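What you see is the complex with one protein chain gone and the rest in place.
Chain nomenclature is as follows: A and B, assigned in order of appearance, with residue numbering initiated at 1 for each chain independently.
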Amino acid sequence: MRTKFALIIAAVGLAASAIPAVAHHAFAAEFDASRPLKLTGTVTKWELVNPHSWIHLDVKNADGSVTAWMIEGGSPNSLLRLGFTKNSLPEGSQITVDGYQAKDGANRAVGKALTFTKDGKSLFMGGSAPGADGGGQEK
Amino acid sequence: MRSWFKKLGGNRLGFGSLLKVSMVSLAAALALFIGYQPASGQGPSVKAPVNTYKAPRTKDGKPNLNGIWQAMNTANWDLEAHAAGQSMDPKDGAMFAIPPGLSVVVGGSIPYLPAALEKKKQNFANRLKLDPENKCYMGGIPRAHYMGHPFQIIQGGKDMMFVYQYAGAVRTINMGKPIEAPADSWMGQSNGHWEGETLVIDVTSQVEDSWFDRAGDFHSDKLHVVERYTPRSADTLWYEARIEDPKTFSQPWTIRMPLYRHVEENAQILEFKCVEFAEELLYGHLRKPAGAPSVPAQTKGGPGAAKGKGK
Partner (left out) sequence: MNKQVLHSFLNLGVALAVAAAPAFAQSKYKAPRTPDGVPDIEGVYSNSSNVPLERANNLGAKEFYTPAELTAQAKAAAVPREKAATQVGTVADIHYDVSQFGLGKTVTDAMVNTRTSLIVGPTGKVPPMIAAATKRQQAARALTAGHEMDGPENRGIAERCFYWGGEGPPMMPQGYNSNLQIAQGPGYVAIQQEMIHDVRIIPTDNRAHLDPSIRQWFGNSVGHWEGETLVVDTTNFNDQPALGRGASRDLHVVERFTRTGPETVLYQFTVSDPQTWETSWSGEYPMGKIKGQVYEYACQEGNYGMANILSGARADEKKAAQK
């Protein structure tokens, strides 16, 4: 029981001004607000790297060709601590990404919302934690 | 008041479930330990030591490996035997020419599969651009030990910490029940145990991107390294790493080299945060062209200010 007691949450100073810095860089420098996009495709690789994780995604185009996309996400360390592993998002998973494309027009995007295509559920359960910061602000 | 004791996040997977999974694959890892016989006396290079030395003990009775250690060889240029060579840019003159060295591979050469040998050759041809060392990436295991920088072993009564000067790399050696890493990392997951005088570390879950040397020697995501650290005198250790990767090599192979203690007064690990030394190589082509107007910073108070804290 001891460890359960060791750490207890102190919700001090949760005013708006205290929203922590939770991103490594300014998103707007990397991605283009005028290029919102929605992609549905097949996961080919999940790079659990820092400072940001990246999901590699094969997206089928109307003409049958396939475009490889890279989707930026958050630091994976918290996910690992929450019990996720490199096998939690297997190759072949069908996912839908709501996000913004890179400014230089490359096939990279920031994934604002990541859901499983079949049921619309969030890829990661971090978001379902009650009391989780929902603001999603980088500053 | 119960709410005090709850993590506000709630609804999370516990570490318990993770541990259950790892125990299964650990059985496999342990089998490897037991079945593993150190290669000895194969071929001309790096003769296996006949070791009768008994190291001083820590207060809790283990061989004492504490210290600042460094390899004294040219393995980072090429694990295999190599003659002296021209610097990568001839304009650099003799200062950066490649020093000659004997092979540290037991048996002399690395048993590549044919396709992998081709890739190694391509790696070598493009090493300035591709070698992770040139980009200031952490060395991985075993390379972190022979990069021309010292490393320090912090050995207390429990887990050990190995701290490497190159790129400020670090790894914790778990000396308790072996752990399976949830994801790959540059320095991998290290699970250690003692076999008499020898510290044996099983290293798994390394990313596939690290190399073994500047000659383009590489591995896949199937890399499994078993390291052995054996004291051979007060100020030297035998270091051995058995490398197994069925996707890249036809059979496991072993490197072996002595490590030397820094005995000078006040020896210490200094900072070698090399990112800034690699920025021109990595991003030079993305600099603003001379004469072009500067675009404004995108976000107010953002990470634009170079002297500020870029969060």
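The rule is simple: contacts are C-beta pairs under 8 Å (C-beta built on N, C-alpha and C of every residue); 3 or more make two chains touch, one makes a residue touch a chain.
Keep in mind that this is a model prediction, so the values were computed, not measured.
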item	value
Residue of B:Q152, B:T198, B:T230 or B:T248 in touch with the missing chain, whole complex considered	B:Q152
Chain B residues that touch the omitted chain in the full complex	1, 3-5, 7-9, 12, 15, 58-60, 64, 66, 132, 135-138, 152-161, 163, 167-170, 172, 174, 179, 183, 185-187, 207, 209, 266, 268-271, 273, 275-276, 278-279, 282-283, 286-289, 292-299, 302-311
Residue numbers in chain A that touch the chain omitted from display	2-3, 5-15, 17-34, 36, 47, 49-54, 70, 72-82, 99-100, 102-106, 108, 110-114, 122-124, 126-127, 129-138
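We take it that only the chains that are shown with their structure count from here on.
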item	value
Separation of chain A from chain B, taking each centre as the mean of its C-alpha atoms, in whole Å	29
Complex interface listing, chain A residues touching chain B	4-5, 7-9, 11, 21, 23, 25-26, 28-29, 48-49, 76, 80, 82-86, 125, 128-132, 139
Chain A-touching residues of chain B, taken from the complex the two chains share	4-15, 17-18, 21, 182-184, 207, 297-299, 301-304, 310-311
